[in-house]
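For reference, the structure I am asking about is given below.
Only one protein chain is missing; all other protein chains are in place.
And then chain A:
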Amino acid sequence: MVQRKGSTRVSEDAEELVRVPLQAILLADSFAQKFRPITLERPKVLLPLVNVPMIDYTLAWLESAGIEEVFVFCCAHSKQVINYLESSHWFSLPHFEVTTIESHNSVSAGDALRLIYERHVIHGDFVLITGDTVSNMSLTQALQEHKDRRKKDNNAVMTMVIKRSKPSPITHQSRLGTDELFMAIDPYTKQLLYYEDKADHLKGTLSLEKMLLADNPSISLHNDKQDCYIDICSPEVLSIFTDNFDYQHLRRHFIKGLLVDDIMGYKIFTHEIHSNYAARVDNFRSYDTISKDIIQRWTYPLVPDVQFLGNYIAKLERQGMYRASAITSPVDKLNGELTCKLPETEPWSTSEVGSGGVGYIWSICEGGHEEEWRHSVAPTSADKLTEVMQATDDDLELTTQGSNVLLPSGELVPDSNSNLSEDDDNEDSRDDSVYFEKEVEATFLRAVHENVKEDHVILEVNSLRLSYNMTSADCAGALFYSVMKLALETPCNSNSELLKNVASVITRWQKLLKSYLQSMDEEILHLLYEKDILQEDAILKWASEKEGAEESDKVFVKQSEKFIQWLNEASEEDD
């Protein structure tokens, strides 16, 4: 319905000249967990960026860019966001209307846009932006381009703002810490033809569809553009999201979906900005980078000494130091770079941001909460952290980043963040095996305590093996580890008793082990022997013990026959 309305409006626009207020959708949730655990208790958009909550930069920009109506979509920590906005002055500005939309069950940007579509609040072209974007660009030209294109071609549904930014040749990352982005753009119409942010750098190749080259007379492929995550959208965008209910991510699903699937014929265009600034806080590194950009005034007039918010007064003093009026203590470790000394807006009393090569230094001036607020970005108590980490064992990203943040000094080292994504793969696999082992052990212990049949245990372990993509050797290792652990945990007084325990446990669970240890056990025995863990006598004793046992029990003995034989021979030689 909105789609039809939108199309008729465009056709009548010239005669009717109905002025639709310029609207914007601000997603106050990134629908990602990159900022965990600091976002556990505090929404990302309220994290301070040079002492001002991120969302204020976005709102200030929207306001100065001439947006008249903003819908703030709050999902995670929606109460906090709404409370903050209510206490701020954004609701009271003339010609700037802020409406909050609250949702608790949206898990993606797609869900959010579908919900907004249902509300029927968007009537014309709108700006789609997340609450963590900092910009000072002027929208007039981009909007005009978008409208002109719409008049000519109804399918031009979106204009994406891009900016030139060279990626590093070594890490293939932009200075904002995002992966190198490949875009194919028609140099004349500025139409976006290809968008790939997860290119495989190891292969060093990029595959373009043949049709892309066949259909377009000229094409320019860029790897030096940065996506600013500022989109000027037509109302159709909302209905596209509603029609394609599986679209979740704005870029991964929506953009790629539209580019690949040309049945609908929708087109996306780009608008490149040159002198203006636009960037999105997407990860810890961009958090750091954008903070420094603000301190270095690239975002002018959204800089600390221009009170676009009126929260506090900071002056840019000599030697390029920002100082809030409330702070009197001189800073003596300056080296001529722009630095910033401001009071915090939130519970942290005072912060000090140095750009002199140390990343962040956050010092606390007022006493009292010193212990409590040690953490640099957002304080999260240790109890809460462990609780959450246990609750979401399978959330791998959380633990990788958790380990970063839980440095005892409470300091975030930006360098480690920049390497984060590179290490991701290694850490993933390492974590995977750790989790797998834990799962197997838990399964095994459950089997021990509840007397589950061995077949069932095997089934369970097998399913675990499949889900974690492990080999059966891994299962064997995990199982053997659990078996030995069980044996160790059984209380015992002497070594011989321990040995007896081990023997009994192994005998009890031999079938289980057998199913994974096809030919491995001999080596294991050998290994154990060589490491002096098992005494020679013990093995021989075990072999002789087994001689009287049933046929089925003898599988192990048989399998390790050679080794036992060798042991026997060796002991005879010793004699």
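Simple rule for what comes next: a contact is a pair of C-beta atoms (placed from the backbone, for glycine too) under 8 Å apart; a residue touches a chain by one contact, two chains touch by 3 or more; residues count from 1.
Here is the rule we go by: contacts and distances are computed from a predicted model.
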> Quick one: the chain not pictured, UniProt calls it what, "NEDD8-activating enzyme E1 regulatory subunit", "Anaphase-promoting complex subunit 2", "Translation initiation factor eIF2B subunit beta" or "Ribosomal RNA-processing protein 42"?
Replying inline: "Translation initiation factor eIF2B subunit beta"
>> Can you say which of A:G177, A:P235 or A:G477 touches the chain missing from this structure?
In response: A:G177
> Touching the left-out chain: which of A:S165, A:T189 or A:Q248?
Replying inline: A:S165
>> Please identify which residue in A:R114, A:H146 or A:K292 touches the non-displayed chain.
In response: A:K292
>> From the list A:F73, A:Y277 or A:F480, pick the residue that touches the absent chain.
In response: A:Y277
> At which residues does chain A meet the chain that is not included here?
Replying inline: 64, 93-94, 136, 163-166, 168, 171, 173-175, 177, 224, 226, 274-277, 285, 288-289, 292-293, 296-301, 303, 306-308, 310, 313, 315-316, 320, 337-338, 355-359, 414-415, 418
